[in-house]
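Every protein chain except one is present and positioned as in the full complex.
Up next, chain A:
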């Protein structure tokens, strides 16, 4: 038997080589996919953790209300808990703590309000503040540093001694005295937002005050940590932050870390016990790692889905090869059967041959898959994702390759032991008809798979499952099988047409194509191969396009700077100069709509931009005509606000009088607007209305500013029935226009009546009758603006927003920004608002919003970010304004993430494998067909058909089969992309992509692919036909006699 196998192998070596090649392609694909879903997948989580944003890997313990005697031990124990929680990774820890508010005798009392101060300690203070004067406090001393603003307000300089009185509240500790040795300036984006006063240095009414009375709070007085924890200070808060070193993580270590962090809160609670009132461990790290795992599984599922398509292709190619082998060996099979060879013996021979081929395939595929894997990881996107890997062989890889090769070889054995069909036998058609049941089953399964994909939840947590893995392959195979059914009727129609013609070539070509089952046997491979290649190409393009669209919508603009502190005058010029693009101040913050606050992570959001520049600024898919400019056209204010131009360094004076004998003062707030529309407020000191002028200085540090609003907060003893007519005049460098308007910021309180404004030369006068019955200071704010009350401002809302509040175009709503109500009219409903993908959000014009807030007395800038369109430069690190995000960077993050980079890589492999298998199948089919028909070709020569005629007929026959199949395959690939790709594409959190992915056709790529396939098929068929026709004379024309 072995002799038979060996000799037959020598005789049929080209055929067996083709079989081996197909097997190697399939097994290599399997091996490579195995390495991608094991090695790369594990490594992806590790790299993802190592590359995570530093803020995302911090673990912070927040502890509140600690008695002085426990301060030291609580800080130490908290640190120990965190260090243990991040094991096995080493960690660096930093601690910051703030003492309880104490009285501050030096601040005295202002308007009957007591002054207060507090101590704080930050371990790495020099990294978070810049030294303005003096030197850093020494450890173990009572030396302190103060913020510039605190120093200015309290008149502190280095060397000043400050007495902090007893703590406010119960169990007050004794006063402490510190020596100021440094005046510092807080650096942006260094955590000052977690200071009790937000790093402002002063708050007239701090929210955290434990006193029932109003306190003017100053601070912090920054001392050494050990000094603060010495036991003489009660602490209002302690923050211990641990940063684990994840530079070289292992998968197991990350799993341990996740589990440990999830239990850290309980552990801290158990450790600190009764010593503290509040404790909590917070870290984005566990969720980050869990999300990474989910994403990794989704990617692995997608890789497996693509590998399965490759495997199905390989199996079909092998089936074709098996049928062709059987056809070539028909005579041998019949002879051996006639000699009494049993089915078992046939199987043994086939198994021996297949086993040898499978063994050889494993030997070749293992190193080939390792090489291919290593090569892939050295190419983008895997290389860029930090997933480069050396040539490696793993046990799992060898097992999978071996199992795949054996399974495919078994398929070959099955086919080899079946007798071949007669080319002219009409029963073949009946057999094909009988297979309709299988086709229908495939279609039904594909439909179920597609339906389940459609029904998958939109939220995160959709892990890889069998449906996601099987559905694409099922739809491709079912579509190909179904379309393959349409080919014979088409060919028969062509054949009928040819029957009525005079010529021979067309007739023979169509008859051959329509009636030879061997030609159709390759049909499934050709159709599916073209479908898989088309699908792979279009899916890749759809995936990349979706990632870009997600990035566009997520960032909302080309470059966004999220400010860590409120914007300051002159910032716009710096941003414009640094980026070189079209800039806009942006208000982006959570809002309250009526009574609706939204969910914990789904609060409605306001996005207000300069809509005059919407086209240049806004990004993200929008369905409306005219793009974002068209959508926001109705949001643009009718006319810009001009106000009063202020030369650089201009000084304004406020003079005023008040009737009655009680002292009344006003605090002026000047609303300034720069060239970009950014409005900032300059707060003056309280001005006594005593008829004397008071200069308001330092408000115009740059040129180009305009005064667009003035608010006067009227100060005086309240809670008494007292009326006073006040009259204040702001002296300006230029005369104001006559169109200034004035109103009470809170007309409903009835504390201001008869408000008036007048422009008189360079003076702007404001007057009103003030009541002091209400104790709320905000009820007595007089607002004069260079613009009228805008009324309800037009807004565009997201579909989610409209659904949540039950609003539609034309609806009127009221939302609150920092507790200031704003009336709005919904001008349009869009799918998504830029930068709030999938969220309930409204889009407004930042100028209109600012006007609406100002007329209600809220002159604080609502701006929280800068958006830049078409930036020339994107590196704004030197400005230290806050987090900079670009949409190109976001797109790169999404497409190049280590957790997702395997997907586009394996798509490429699938396309190449599909093309190789398709072309291999076509070559094999044509070659075998030509061999089997060599005598027939010779007969045609004998009948007087010229070589040219035979070549034309045979090529026509092959073309009549291959070209429609390629077209059908491309159609199936396109259909599968349209049906499946948008459902398979998820966001980086595993949730449905927002905006929803839509199929994207890379026309150039697809046309090139089809041209390559058609050209290569024509070349393969042409070569085989030409060779066979030329051989016909020499090899087959001699008719034995």
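Observations on the model:
Keep in mind that, in the parts below, a residue touches a chain if its C-beta (ideal position, glycine included) is under 8 Å from a C-beta of that chain, and two chains touch if they have at least 3 such contacts; residues count from 1.
As a convention for this text, contacts and distances are computed from a predicted model.
Comparing "C-type cytochrome biogenesis protein CcmF", "ABC transporter ATP-binding protein", "Serine-protein kinase RsbW" or "Pyruvate dehydrogenase E1 component beta subunit" against the UniProt entry of the hidden chain yields the protein name "ABC transporter ATP-binding protein". Interface note for the absent chain: among A:10, A:170 or A:500, the touching residue is A:500. Only one of A:96, A:941, A:986 or A:1000 touches the chain withheld from this view, namely A:941. The residue touching the chain not shown here, chosen from A:102, A:516 or A:986, is A:516. The chain not shown here touches chain A at positions 422-426, 500-504, 507-508, 511-512, 515-516, 935-936, 939-947, 949, 1033, 1037-1041.
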